[in-house]
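One structure, as structure tokens, below. Some questions next.
Not every chain is included here, but those present sit where they belong.
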């Protein structure tokens, strides 16, 4: 589902929802990254709190279970001093759009200021953003195969920390591109930020149709795909998302597409390795690489809190204008 | 189960628990409504918090799952700056009174200040109110078919906003009266507040025995039942509560008792339509009516936060005297 032009932005072009990287300008993405810099120190203070969202009600509206993502948003909201409500909804109970709308309007009537939405259907957060009143913001915490834009932004933040000039980079994304909302959001973000070379690396069965139209090159050999790359992003093999016919066994996948010390030699010597987590050791990545100095996997997690704090405070600030 | 005379009130007649509308005076109900007025603005502020319950511990003790009701109480408590603990108890594990008493005493030993209790058994909140020490308050968040007094009060609050003179009103309650704790609490509240004409509208199988003794008239035809009414309250068809023999199919019910534009013409032209939610569109209410200007369904939700804040702060204030 395409995000229509202006739903994320107000009339003055300011971010009021955060649903998808698509349709956002380089200026907006850079602004998020710069804003996130100011929050990285909060997590390191003795008192990890700033009062920016004090008295605001943030609702974690998760139609798809995810302790990890829910936790990062809850932590980010609490460090902004918001009140947080966690609501897990069995999607089967609200699968009809009309009933989802009623659920949403009810929560909105409770004067929530922000909905963090995770849903197994692509487009659900946008659907919700179109329903809510002015002054209420929606952040996409992952929808179907569509987008996971806060993950993409924390990855961009992590890349910039180590490789500050996007215009100089070659970035390879390796793994199940087809089913990955993370990959889709990352490709858009890298493109907008000016990364000249973006490659996706996967077996044919895990490459979505017409992916080249997004401006990426497609590779089926990992060593060729990450050759001279500055950044190697490994994706989690989402076994539960794949029909069995498409997926080789874990060890078979590792033999061909797993990131090992040997494969990684093809990338630049100072290449950084990233992964959205949780990692499957010995399936998409070798333990030695995951724990090496090149790996930024845990730094990504820490950056995720700062980036989510930045996005939350930006949209609330804009929505209340 | 009848609530015995004084359990909700202290020796000076002040509200210290809120278990049932029965046995409360008009003065107390009006006081709650007036007090709630002062909280309606809190939800509209940038900082939706007042410090009235700061440092108090509120325990949501739910023996029956209800995300919606639990959420409204949690929000109300957080906006009063209380610390909130959510405890969901599988009622089967505590079905014996003695073990419920032990659970309760243990929680009380943790110095909880208030228990919000929802239970599938009528009388459980009163049972708990009799157990707790002086200084601890219990609020009934729905017990069996007995009572749902905070829902009734938010409905009274919503009615008064639009129809300020209770003594002038005709109010019709339509739907499954028999299994509805909401209806029971509403009838008591309307009666105490001086509403001269209260009607219940349902098929014979969904009318409880001797309901007329509460001072209501019984109707089996919806157009006749809501004729010239000022307020039409639709009830949710609780399919799970009814034995199948009593209940026609959803569409059959809608044809006979559903609120449609056509039926609603029988009521006064400025009649207001209410529903405790969540609504079953096309079963008890037509979508066009639910979304019309006459419908106050979402306003009820917003009022529910203010009314619960009022009740919580009143009982805590009185309990600490």
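Which chain is which? They are A and B, in the order written, and residues in each are numbered from 1.
The rule is simple: a residue touches a chain if its C-beta (ideal position, glycine included) is under 8 Å from a C-beta of that chain, and two chains touch if they have at least 3 such contacts.
Every value quoted in this text rests on a predicted model; they were computed, and no experiment measured them.
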Assembly copy number, counted for this structure file with 2 shown: 3
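Assume only the chains that are shown with their structure count from here on.
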For chain A placed onto chain B, the superposition rotation in degrees, Cα atoms, nearest 5: 120
Chain A and chain B, separation of their C-alpha mean positions in angstrom: 41
Contact set on chain A toward chain B in their complex: 54-57, 83, 85, 87, 89, 98-99, 102-103, 105-111, 320
Complex interface listing, chain B residues touching chain A: 43-49, 67-68, 71-72, 74-75, 78-79, 277-279, 281, 287, 298-299, 301-302, 304-305
